[in-house]
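The structure's right below; bear with me while I get my questions together.
With one protein chain held back, the other chains of the complex are shown just where they sit.
This part shows subunit A:
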Amino acid sequence: MSQEPSADSAATTPGAAPTDGSRRSFMKQAGGILGLALAPPLIGQAERFTAFSKTVEGVTEMTLKVNGTARALRAEPRVTLLDALRENLDLTGTKKGCDHGQCGACTVLVDGRRVNSCLTLAVMNQGKEITTIEGLAKGEELHPMQAAFVKHDGFQCGYCTPGQIMSGVACVREGHATTDDQTREWMSGNLCRCGAYPNIVAAVREVAGKS
């Protein structure tokens, strides 16, 4: 693979041109010239992106669609989705607990599925619909899962709560909250060191019963 930015990289990487010379910031297009030659003449830029591989290195521009809004940020490829949300986009509702996929505090929805945002890279999640705890309420109106957590006192210190709520929303949507036992099993990826589990199960079950 070429170590140089390819001839068509400027055309296919809008906004990626480095403005800060002190940072290594460039994108490479694998097999660029060949790729250009093989591309059907009328193919659009976005399609060309998916038809040929691209390599990203150093701080680059990326776009994440979070809670319905496209947000631009500049980050290295090693930045996790969790860190991008918290550090780059100031969405600090999503919590960093263990940072190793063992606690669930960082749970968000990606294309409607719950995932641990600490174990996926921001760069891999471009073009996907990301929902965080900040995206649940409609203005001042709480999401039913948020309201149920308040009603049932589903927390003590609150640190695991955003992850619990995101997981709970997905758990209900998946149909995995039909009994207390099933709810406990399918919420087991979210740890609560305060031990608010009975109240968390009550909250999730109440929302499941209404939906």
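Everything below uses one rule, namely that contacts are C-beta pairs under 8 Å (C-beta built on N, C-alpha and C of every residue); 3 or more make two chains touch, one makes a residue touch a chain; residues count from 1.
Heads up, the rule we're going with is that contacts and distances are computed from a predicted model.
Of "Urea transport system permease protein", "Aspartyl/glutamyl-tRNA(Asn/Gln) amidotransferase subunit B", "Gas vesicle protein GvpFL" or "Xanthine dehydrogenase family protein subunit M", only "Xanthine dehydrogenase family protein subunit M" is the UniProt protein name of the chain excluded from the display.
Among A:P144, A:G158 or A:G189, only A:G189 touches the chain left out of the display.
When the full complex is taken into account, the listed residue touching the unshown chain is A:V56, out of A:V56, A:V169 or A:C192.
Residue-wise, the contact with the chain that is not shown comes from A:R78, picked out of A:R78, A:K138 or A:K210. Where subunit A meets the missing chain, the touching residues are 1, 30, 50-58, 76-78, 80, 99-101, 104, 107, 113-116, 118-121, 123-124, 167, 170-171, 174, 176, 184-186, 188-190.
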